[in-house]
Each structure stands twice: as C-alpha cells, then as structure tokens.
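The next block holds one structure in the form of structure tokens; read it before the comments.
Below is a slice of the complex: some chains, not all, each in place.
Chains here go by letter, A and B, matching the order in which they are written, and residues are numbered from 1 within each.
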Amino acid sequence: MELKLHEDRFFSPNQPQKNLAIQYYNLIKDLPIISPHGHVNPALFADPKANLGSPAELLIMPDHYIYRMLYSQGIDLQRLGIKDTNTILSTSDHREIWQLFADHYYLFRGTPTSIWLNHELSTVFGVSEKLCSDTAQDIFTQIENKLVLEEFSPRNLFDQFNIEVLCTTDAAWDRLEYHQLIRNSQWKRDIRPTFRPDGVVNLDSTGWADNIMKLSEVTKVDIHSYNQFIDALEIQRKHFKEFGAIATDHAVLIPFTQRISMSDAEDIFQRALIGDLYPEDAYRFSAHMLMEMARMSIEDGLVMQIHPGSFRNHNQFILNRYGSDRGADIPIQTEFTRNLYELLNEYGNHPKFSLILFTLDESTYGRELAPLAGHYPALKIGPPWWFFDSINGMRRYFDQVIETTGLYNTVGFNDDTRAFPSIPARHDLWRRVSANWVAELTIRRIIDEDDGKQMIVDLAYNLAKKSYNLEKSS
Amino acid sequence: MELKLHEDRFFSPNQPQKNLAIQYYNLIKDLPIISPHGHVNPALFADPKANLGSPAELLIMPDHYIYRMLYSQGIDLQRLGIKDTNTILSTSDHREIWQLFADHYYLFRGTPTSIWLNHELSTVFGVSEKLCSDTAQDIFTQIENKLVLEEFSPRNLFDQFNIEVLCTTDAAWDRLEYHQLIRNSQWKRDIRPTFRPDGVVNLDSTGWADNIMKLSEVTKVDIHSYNQFIDALEIQRKHFKEFGAIATDHAVLIPFTQRISMSDAEDIFQRALIGDLYPEDAYRFSAHMLMEMARMSIEDGLVMQIHPGSFRNHNQFILNRYGSDRGADIPIQTEFTRNLYELLNEYGNHPKFSLILFTLDESTYGRELAPLAGHYPALKIGPPWWFFDSINGMRRYFDQVIETTGLYNTVGFNDDTRAFPSIPARHDLWRRVSANWVAELTIRRIIDEDDGKQMIVDLAYNLAKKSYNLEKSS
C-alpha cells in the first residue's frame, strides 16, 4: 500500500467548503512555526553534532501516545524498549521494537498519532509505503539511513521545520545549562525555557525534598523557611527570564486558588521540610502558591499557564516498574468557576496579568472557560490539550468556545510535544482544521471572506505570538 | 465592505440540504413572533412617544453580551458609557462609544452577537456597509436619523416586528404600572408580565429586606411571618394574572428542591427578618420555596420556569463599581436528577402542573433533562439559553435532546432578550437553524417531508404558544 498525503486531507467532503478551505490553508501553510509551549529536550540543540538515535528511539520510545495504545492491547512496555526500573532487561533490538509497532499499527486507525506519524514518515523521511508488518524493516532502514545524515541533525531539522520560536519546559531548579550552551554557540535561534515549579510548589510531589535542595543549590539560597522558598523562586524566575523565558507552567490536579496567611504558609512549609504533612496541607499550599505565582507574574510579566485535571500515574504497577509519563495519566472532572474565584477576583482585572487555561474536561469549554475568558481581561483559553489535540478535539473546541468567548480570547496553537519531529505534523493538522472551520463559517455566511483571511492568519501565527508576548521580544 | 444578509445564510453548505432548508424556512419566516420569556422594559410601550435613545444607548449600553467582550479585551466599562456607581464620570459622548465599539467589532467574528447586530443594522436600520472603524460615524448618523422618526417608536417597531405576544419579567413586588399604562392606552397589543420572586425567596439576595418591604407595600400585607409572606406572594401572583401573566420565573444557583416543616420555614424567615441567617438557611429556604411555587402553580395555572446554574456577579470589582448584569455571571455544573427528585415526585405527575427547565450546563441535556422530560408529564425543556442561544448551541441542543425526549417535550423558542430591536434577529436565527435541522432529518430519511412541514411550524410558532398556555388565552 502506498503512503500518500493528499493535498485536500482532513477538509470537509463538501466541495465548495473544501475549495475555500484549501484557499485559506494556502495562505498559512508556509508561515513559520510558533511553538510557545512544549517538552522538547533542549539538549538536542546544545550540541551541533547531536543525533536523533534509531528510528525506535526517535519515534517510539519517547512517545507515550504510542506505547499506551500498545500496552492497552496487552503488549509489555519492556518489549517496546521502555526501561524497567527494577533492572529487568528490556528489549534492546530496535528493529524488533519497530516490527512490533508496525505489526500493531492498525490500532491507531483514526487517531491523531497515525496522522502525525504518517506526516513525519512522508515529509521528513520520504517514506512512500504504508507502515505494516511487511514494510516495517524496509522503512526502518530508510529512516536509519536518513538519521545519520548531517541534514537530519536536530539543528538542521529545526531550520527545515521553519520554527521561529521554540519554548521548552524546565523544572524550577533547572540550571538551564543546555539553554546556556545554545546561547554560547554560533547557532542563533530562538529557543526559550519555561518555568515549571510543580515539583517544589506541590508538596506531595515525588522527591520534593530533593527538589528543594536543588533549588537551594542553584539559587544559593538556604531554604529553611517559607520566605526563603519564595525568594528562591523569584530568583529562578529572574534567571529564566534572562534566558528568554516568556511563561510559567503549572500542573495541578484541582485548580483551587486561595491565599493562606503567612503564618499558615510557614507552618505548612515547616511540616513539609520534616516530612510530616497534615492531610489538607499540600492541597492548601498549592492553592496558595497559584496565588503567589499570579502575583509574581504581574511583577515580572511572565505569562501564567495552568494545566489542571490530570490524575497522574493512575496505574501504580506501571509507575513502580517504568516510572512517570508512561501513558497512565487519566483526566478527572474539573471545575473552574468556583476554584478560580479568588485568583480571578484578586488578579483577573489586572492589565499586566495574563493567564492561559487548559483543560482535559471538555464539558468546561462552553460552561466555564468561554464565559470566564469572555469576561476577565487577564484570561485566555489555551488550545485543545493532549487527548483533544486531534481533528475532532479541535472541531469541538471551535464549536463550543468561540461563539461565547470569540477568537481573540484564545491563544492559537501550541504543539505541547515531546516528540521533536512531530512538530510540523501537529501544526499542519491545526492549520488544516482551522482552515476548514473558517471555510465553514464563511460559506455559511457567518463571517465574510475578509474576516476569514485575517482569522486564519491569526489562528496559525499571530495569536500565539501575541498571547505569549513574543511580539515585543522579537 | 458591503453588509449583506444572504438569503441562504446559516444553512448547511450541502446543496440538497440547503435547498430543502430554504423551503422549510419559507414556510415560517413570516409567522408572527411569540416571545413568552424575555427582559424588555415595558416602559418602552407605556408612552406612545417613547424614544429609543442614541445608537449607543440602544445597541451597546444595555447589552452585556457586547461590553463583556470588550471588557475581556481590557476596555474599561466607563469608556462604554456604563455608569460607575462610585460616581466617577463615564463617557457621555455616544459617538465616541460607538467608535470604540466599531474599532473592536472584529472581536465578535463568529459570535451570535455579530449575527444579531448585522441583522438589526441591515433590516431595521437599512445599513448596507459593514461596521468597522472607517464606517462607524456614518453608520451612527444613519441610525440616529432613523431613531427620531415616528416609525421607529417602540410601538411602531413592535408592529413592524410582527410580535403577537411579548412577555416581560417583573419582580414579585412590582406594581406593574407600565403594564397598567399599556392597558389603559388605546394601543391594544398583547404584552404580559412574568412573576419573578427571586429577590424575596432567595434570602441572601442583595436588598432582601427592602424587597420584602416593597412586597408588603404593594400587597398591603404586613409581612412579619412566613405565613404572611406566603399570603403576599399569592396576592401578587393573582395581581400578575390579572395583567395577563402566564408564567413565573425562578433563578437559583442550584435547583435543589425539598420541603421543610412549617416551623423550620417560620424560624428561618424570622432569622432573615433580623438579618441573622444560619449558613444553610438561604439554601434550604430556596429549596422549600421551589416546592411552594410549584404548589401555587398547580393552583393558579401559571407555568413555572427555572433558570438555574448561573454564579451571579463572579467579579466583585465589577459588581462594586458597575452593579449587576454586567457580563460577569458565570455558569457552574448543574445537577437535576437528584435535586428535582422531591419536586417531581410531589408534583411531576400532576396534570395541571407545567415546569420548564433551562440549563447553562449542556452536559445535562442528554444525561438528565431529556430523560426527565421524556418521562414526567409536567416537565418540558426550554430552548438553548444565554451563551447557547447561538447556531452551534441550537445544533447541540437538537442533537442531544430530541432523540430521547422528542420534539414535543420542548417548548419552541423564547428570545430571552433585554435588547428590544434584536428580537426579530434572534427568532430569525432560531428559525433558520431549525429549518436546517429539519432539512437534515428529512434528507437523511429520519423523517418524511410531511413530518418536516409540521415540525418546522411547531418549532417556530405552535410549541411556544402551547407550552405557555397562550392558545387558551388568545
């Protein structure tokens, strides 16, 4: 079977709408990529000779979208090369891993994973056959042969992908060495860190005490009190800003916000230091720290992002054996109207504050997020996240969000990817679905073509740049 | 740019469906408007010489859909002419307000607000250019010149809009003076009040004590006890009925229903009178009063409407400075199956009871509302409300409600508008989306064309008239 990316893919089957969608898509398909939030490892760009590894290392082993699906069908993670932390050996034959994946590639029919992978195989590696059991080894060879070429180095791919800005995500205690190496090099590209303090502000994080120690070391602040902790965070935010950071990112289970008294904060922090938390301590402290992070954002201008509602490591067996981020994070119901009440009342009207909300609970799109962002000046809605970064996920997002909040309280697209070579695939999907949506609005006379032409460029490029304050800094 | 309302607007891009939708739409486009629930000020019709004010006063200043969007983009409400209750001066240059609005009209792309406004500008005021920065002043002048003409008086527009019935919403303590003036006049049109007792049955309402005093005055009942309170409500319901009222309306945060004992009711009411409520008092009393309101509805035949789930005045800053109804009401999750258990078990099987439910939580459409209304004889589902009074909101409503509950457990459309000149626009949108939906059912052979022709007339006219008991009274 041939693998072919059709020019009109993903557009409506209705011919007039499709024609118009193609017109809109053509206006934006070659625009540079703004990637203001994601998880690509900056080490890839620190060393000009960095190499992307084998096809399995590049495309399977770092991608929890892929191995959660295989695991759900009874395939052990160690057979996919995932390291078992109990030191039982995992498969190290990458051709075997690739074959196993290819044998089960049918599982991904209709999923964004197959759309992204087909796009990568075709446009990045020039593969022209459909991946299946029979073609697996041939395709492995083709990719392997490409990956050793200089033009397939991360830096060269960065340019080939036409990326204008790439933001990574970095722990609050990160020294940003790789970002330093990139700065020191002759390779002048726009790569920025993002400040993510979850591991120190969520007191029940795995390794919290170690993280605090690392934060102490990097900031040279001995953290023995709540105030020193706050000082250290402010120092690191400044450090991140010096490396171009434009945003922070916060993962919380429940986006509850509530300031506590300084003495309560100190008491809880002391209990955390001796490892003796009361039941509600972590929950109350996280709620308080969201308030503090908002305060700091107003002071230093970093855009605040909240990614709530993921019940991390639902499967203890997988956590114990393979660690975190193995495809076992499951969403829960999320509530914003009441949980964000205090934060929005204190900071939501402030002209210097910018808060971007994401959700894994689509029932909040029309009910809570769109009305909130359609009122509070500080608030914007992030693009469809994680499971909803998909054709239908985007369509439901446009459907449920825009009529209430308007396009201009959203922030365009961010790929949020760990898988570097999937970045163009993800932006291309967003651009196609956007073009199809704007075409439908136009053809149904909800907007006119002048509006449509502006909206499509905003969707593909301007909104992301503006929402993450990248206009000023460029 | 030309502003043009295309004949085929909002219909599917699929040509056969569109053709059929147009056919259906033509059957109903000229039917009179039934507006059984809304917030138009009856004073407009009390004085034959009433005037609608400037274009800004007519189209911007009373419309929280418009200024919440501008506020969400950082535009101060006082720049839009909204009165600051702290007596800081607001802008009084209406041309300036209009210009500011026009400069930001692009924010409304894809929203129902722009659809309604374009419809009003084109059909009511004959504007033929698209509103934008350049055309703002010209369009202001055009509207201004129209608004001084006699044919643009509210009464003349009422007839031009082809309104058969218009129901207003009036506080329980209202004297209905404007309704009285309309009755006393030579102008015989069907304008009716709706009984809304929120400000006295919700004990934590702002100004509750004042409201009780007003209720005392208008009913001549000294309200010092729960029983006197109930008497006063019954007297006012009768008063409203004498002015043609056919319904009551109840806004509650949570639609919990539960009868409490007479002595509990009396105790709580006494605490309210001395301003010393216990924490659950207001919640329990509201739950009880919904039961009482249902009982009274069975006795006097007023249709009962519940509009639950809006967290009012979420933004305290806006409330303190500009008052209520300023675009800061945000929905919360809503539960019906358990909350309405007691009310439906006591009254849901009663042939004389009619209860219409609305929701701001679309996840309840298919899960709770459609199964409940598809069983209880007393229950009907109201049309898509507020944020969901939109093309997609209506489509999701039809999609999720009808397969379970059938068309005949819904009540047609009500515009629920404060903005008088938008009434035809809103009904036109409902009629177009309805025609498009019935056309899709027909073309997919889910219904035949005979069914379709009846359904479209029911949607546009019959259901509203029947559900609000307007057949009997006309």
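FYI, contacts are C-beta pairs under 8 Å (C-beta built on N, C-alpha and C of every residue); 3 or more make two chains touch, one makes a residue touch a chain.
Everything numeric in this text was worked out from a predicted model, so none of it was measured.
Shown here are 2 copies of a single protein sequence; counted across the entire complex in this file, the number of copies is 3.
Everything below uses one rule, namely that only the chains that are shown with their structure count from here on.
On the side of chain B, the complex with chain A involves touching residues 1, 5-6, 8-14, 68-69, 71-74, 106-112, 115, 130, 311, 314-318, 327-333, 360-363, 387-388, 390-393, 396.
Chain contact summary for the complex, chain A toward chain B: residues 12, 14, 16-17, 335, 337-338, 341, 344-345, 348-349, 351, 363, 366-368, 370-377, 379, 399-400, 402-409, 440-441, 443-448, 450-451, 454-455.
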